[in-house]
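Before any comments, here is the structure.
Missing here: one protein chain of the complex. Every other protein chain is in place.
Right after this comes chain A.
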Amino acid sequence: MFELKPMLSALWRNKVAALLIALQLALTLAIVSNATVIVKDRLTSMARPTGMDIENIIAITFMPVPTNYDMAGAVRADLDMMRSMPGVVDASVTNQIPVSGSGSASGYFLEPNAELGDVTANYYQTDPNFINTLGLNLIQGRNFRLDEMRVRGSNESGGANVAIVTQRFAEQAFPEESALGKFLYHGNDDKPIEIIGIVERHLGAWPSWSLAGNVVFHPLLVEGNHKRYLVRTEPGKRDTIFKQLETKLSERDPQRVIHLETLTEKLASTYVADNIMVKVLSAVMTLLTFIVALGIVGLTIFWINQRAKQIGVRRALGATRANISRYYLVENTVIATTGLVLGTAGALIINQLMVSEFSQPAMPLPMLAVCAVILLAVSLAAALVPALRAANISPAMATRSV
């Protein structure tokens, strides 16, 4: 009923134009489906929870001017001052800013004096206020006590003897049992570090790291040539507090350089590369679909103009307007389907390359199918206007000579 046979033989005589449309759709499907895989992967990774009250946290880095500086004293005075400010929920000292892309990692062993088989984690040197400051969810055990806090110079050895870890780290280090009360060691030493608490999650310093979420916290203050603070404010007060902190910190001690950032800002700049991939690939997908649609409109109009006389003849012989429109829509479907079948093969080949050469995620078949259906719909929509116009060609065309 769809006049498939005459349609196919007509197409065969005009194969170059049909082929060009099919080819465009094939290439578009191959590109769009692969871009969708990447975009979806990046969006998922950017949407991962950080485990923190990220909106309300300010990060401060400061560096004293003189070399002989009482770092421990300054940290104590600053924290007291900040914690007493109205609008500040809590403040904590840290060796690194969460999600900043810069921090420290170490291997932890489960046996003393071991050389092999360590579990790698991002580690924080912080204090008993950090859980409250970051807004972490302590699911097992207890927080650090003030008497567990250690202070040491940057070149002295020795660390803390307690740790709080993330659930992810706990599961990786002790897969079968509870990590609470277990001990961790550094390589080549036998000083045990007891795990006293487990927090639900914390993304750590490097969100794009393959081990992101493996985090260990220690109650330790290492004096060095710079220090960092994290400050959590009450909701909505972050920006006001931000300005106050700048003045108050430099008033308390003008002999230093202070730099303040919000964690929201930090997170955005950490995800810059992913964000660029998402935006550029989305733009490519949109433009591509648009251009292909325009191409189909242009070519179908031309094609119908060329066949105006033939349409007139068919109308004169009794074909209804609906018959004529349907003919061109079915023809478009045949071409588009051919292109999309070719494109499916192309998409899978390209995805193979993406996985092996560029370590991108593999393509789930349902996603490919969805992309193909969307492109088929776009192609039909593009053909609709010219097809409806074709139906308006009057039967009198049959009598005209072009």
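Convention: a residue touches a chain if its C-beta (ideal position, glycine included) is under 8 Å from a C-beta of that chain, and two chains touch if they have at least 3 such contacts; residues count from 1.
To be clear about the criterion, contacts and distances are computed from a predicted model.
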Complex member absent from the view - protein name from UniProt, among "Double-GTPase 2 domain-containing protein", "2-oxoacid:ferredoxin oxidoreductase subunit beta", "ABC transporter permease" or "TIGR00153 family protein": "ABC transporter permease"
Among A:P112, A:P128, A:G187 or A:P395, the residue in touch with the chain that has been omitted: A:G187
Candidates A:L249, A:V292 or A:I311 - the one touching the absent chain: A:V292
Identified contact with the non-displayed chain, of A:M7, A:M354, A:I374 or A:L388: A:M354
Residue of A:P6, A:P66 or A:P175 in touch with the missing chain, whole complex considered: A:P66
Interface with the unshown chain - residue positions in chain A: 16-17, 20-21, 23-24, 27-28, 30-31, 35, 38, 63-67, 106, 115-116, 153-157, 186-189, 224-226, 255-257, 259, 268-269, 272-273, 275-277, 279-281, 283-284, 287-288, 291-292, 294-295, 298-299, 302-303, 305-306, 354, 358-360, 401-402
